[in-house]
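All protein chains of the complex are present and in place, except for one that has been dropped.
Chain lettering (A, B and C) follows the sequence in which the chains are written, and residue indices restart at 1 in each chain.
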Amino acid sequence: MEALKQKAKELLQKGDVKAVLGYAVGTGNVRRPHFARTPEQVDRLVLDEKCTQNLATYLTKHEVKHLGKVAVVALPATQRALLQLVAERQLRDDAICLLAMDGTEVKVLPSGAAVEQHLALKTDAMPTADKAMIEKLMAMTREQRWAYWQQELSRCVKCYACRNSCPMCYCEHCTMDCNRPQWVPVASHALGNLEYHMVRAMHLAGRCVECGECGRACPVGIPVHLLTFFAEESTAKQFGQRAGHSTKLDYALSTFKPDDKETFIR
Amino acid sequence: MTESFEPKITAFVCNWCTYAGADLTGTSRINYQSNVRVLRVPCTGRIDFMLLMKAFQKGSDGVIVSGCHPNDCHYTSGNYHARRRWMVYKDLMDFMGVDTNRVTFSWVSAAEGARWAQLVNEVTDNIRNLGPYAEYKALAVAGIE
Amino acid sequence: MADTFKLTHENLDGLFAVLRKDGRRVLAPVDADGRTELNDVEKPGQVSKSYIQTIMSAKDVVFPKVERLLSYTTEPGSVELHDAEPHALPTVLFGVRPCEAKAFGALDAVFNWDYRDKFFNARLEKMAVIGVSCTKADDACFCTSVGGGPADTKGSDILLTPIDGGYLAEVLTDKGKAIQALAPQLFTPGNGVDKAMIAAKLEQAFDQPALTAKLPGMFENKLWEGQSLRCIGCGACAYVCPTCVCFDIQEEADPKQGQRLRCWDSCGFSMFTLHASGHNPRETQSARWRQRIYHKFSTYPERYQMLGCVGCGKCTRACPVDMNLREHLVEAANA
Partner (left out) sequence: MTEKNIYLPYLMRITQITEESPAVKTFRLEFVDEVAAQNFNFKTGQFGLYSAFGEGESTFCIASSPTRKGYIECTFREVGRVTAALADKEVGDIVGFRGPYGNVFPLEAWKGKNLVFIAGGIALPPLRSVIWNCLDLRDWFKDITVVYGARSVADLVYKHELKEWNERTDINLVTTVDPGGETPDWTGKVGFVPPVVEQLGLSAENTVAIVCGPPIMIKLTLPVLEKLGFAPDQIFTTLENRMKCGLGKCGRCNTGSSYVCKDGPVYTLAQLNELPAEY
């Protein structure tokens, strides 16, 4: 912890970065994203297993870009998101300055290549509970799955916390905000909710870094992350590549192989 | 009730192969069921999954998506791109409990007039058996106070 | 002042039965997968034992997330309009907290300050509130800073405060009396318990009148930018808020018929104020965050002589990035 603060202060003092984005203690001991721009603000930084938010979300926001270069305290999921953002040309490689923990050491990862190397050291598989839930759903009949999602999605109010908390949902103009044509009904009724979540998951297939932020962000506890996890897994299984593992990978759904194997096209 | 049900089927087809194939069906005077509304787009690469969604949203009981056989795309690779997206989308639909029996993906070339007729007949019979897509239609009124 | 009675646990069971027999649904906080939701219940036994607040507010009873305002059928050269009638169910809200009970007043202010909104009114008329005082508060709560309190009666038709063996019941309004009249025998004479001793203790966090007085002079303060930096611009705060009333009107139609729907909306969304020209009066997230604070603490007092915030803290609990409203208001008050 002290090492992290030390490094953060060093970066700020040297003027290498304008802010350090990390975590601080919030309401009732939860962890919240925290922008440290002064040494005093750095002192509020914490990093422990309660820190969950994917901070990469902030790096594509106008307000944050205006700050200048930002160092980010990066969990593995944040690192994956950054790689994917660079791969999608949303961030420049030299805009990266990650602070990652390696045991008790703080490592500064200054480029996509460094992040790739660091990430390669660890595996960060999908949480067991989520994996089990996906398997449980796939073991159901189609009708049961339909009923399950209808039940879950009926709580959705379309606050877009899932979209806005997602590091990969950086579009200036989201499909949900397009009304010529109105692809998805704006209203949060059964149709609007189903189609919104279907579009969101589909737009994240091959791009989801499986951080699960959308599911955590949902105020009414809908496991929306299972949808994007599933879409990502489907892509990975069928096309053999995962999002967030390299700055050089093309988006799986904007490329192809002539021998892509499918079974259902007649 | 079921006897009077005539399925409404929307077909998204590419201009160069399947549309031409369907045209050939007509000029060859092959009879087939008339439940399909054909929507022609330049290439299967243009058939965004949201179009399929829209078809169901607007009351289709079934959807056909069809274009050039692999390696035959007029634009070289549109159908390959489309195929990847269909592969994921079909999986996702199934995961969300949407009835994938109501979507048929196929390749029909400009020379396969008879194949088009056969495809439409099979799909129409299949959807007629499945009945109206009541589940999806019910969404339109659920959740409005 | 209100008539005070005792309502034992057994008698509350009876009251639920009587209310349901009277054709009313009873909505109450229920534990569901670790969340507290407002659900239809049959017996007090189903009501959550440990909740501080439900996640969503009860506002959707009077202001649903999607409601039909009108429908129509069209033919070439003619349109036939159909008025929509709100499908208002007789409802008793049981166990909402005093802060939320008070929030209906803030909704009423907007829906009826000038033109009267029949949809809201029809639903409000069929709703009665049996509030339950808070015996504990959490770090998000700040009702005492915005003129409320853990056992505040405002907005409740009957307010219950937990005591040994049941509740102290204050019957406060005509609607409350009508409920009591359904089964007067269930309400036994009160025993002079001081509810202030039972209610949660919550220190005032900031001086609200002073804050309201200084807000107009703070519009250009850098504070809003600093506070909003971590805001991700979703609508969670607005959608769980019991007083947030902003809405959108959406059209859904096919070539022959259509309907207009009123849907919740949020001032935190960037599209909310976007003009057709592309100009946006509230271009940045900080301007939208500021709007949220000003609307509740400056516009409301000025226009409606009340606050647009009841201090329930739902927004804080729902926020994915922990934008703590109380903390930000304290910061503004001290700025």
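We adopt the following convention: a contact is a pair of C-beta atoms (placed from the backbone, for glycine too) under 8 Å apart; a residue touches a chain by one contact, two chains touch by 3 or more.
Here the structure is a predicted model, which is why all the values come from computation and not from measurement.
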item	value
Chain not shown, its touching partners among those shown	A, C
Touch with the omitted chain, as defined above, among C:Val110, C:Cys141, C:Ile158 or C:Val171	C:Val110
Contact partner of the left-out chain, one of C:Leu69, C:Leu89, C:Ala205 or C:Leu223	C:Leu69
Chain A residues touching the omitted chain (full complex)	179-180, 182
Residues from chain C at the interface with the omitted partner, ascending	69-70, 72, 74, 77-79, 81, 83-84, 110-111, 113-118, 121-122, 216, 219, 245-251, 253, 255, 258, 260, 262, 265, 267, 272-277, 279, 281-282, 287, 291, 294-295, 298-299, 302-303
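We adopt the following convention: only the chains that are shown with their structure count from here on.
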item	value
Higher-contact pair (C-beta pairs counted), B-C versus A-B	A-B
Intercentroid distance (Cα basis), chain B paired with chain A, Å	34
Geometric centre distance via CA averages, chain C-chain B, whole Å	46
Chain C residues counted as touching two or more neighbouring chains	65-66, 261
Multi-chain contact residues (two or more partners), chain A	185, 187-189, 192
Footprint of chain B on chain C - complex, ascending	64-68, 86-87, 254, 261
Parts of chain A lying in touch with chain C, wherever the complex brings them together	26-28, 30-35, 53, 57-58, 61-64, 155, 157-161, 163-165, 177, 185-189, 192, 213, 216-217, 219-221
Chain A-facing residues of chain B, complex	49-50, 53-54, 57, 70-71, 77, 80-81, 83-100, 104-107, 119, 135, 138-140, 142-144
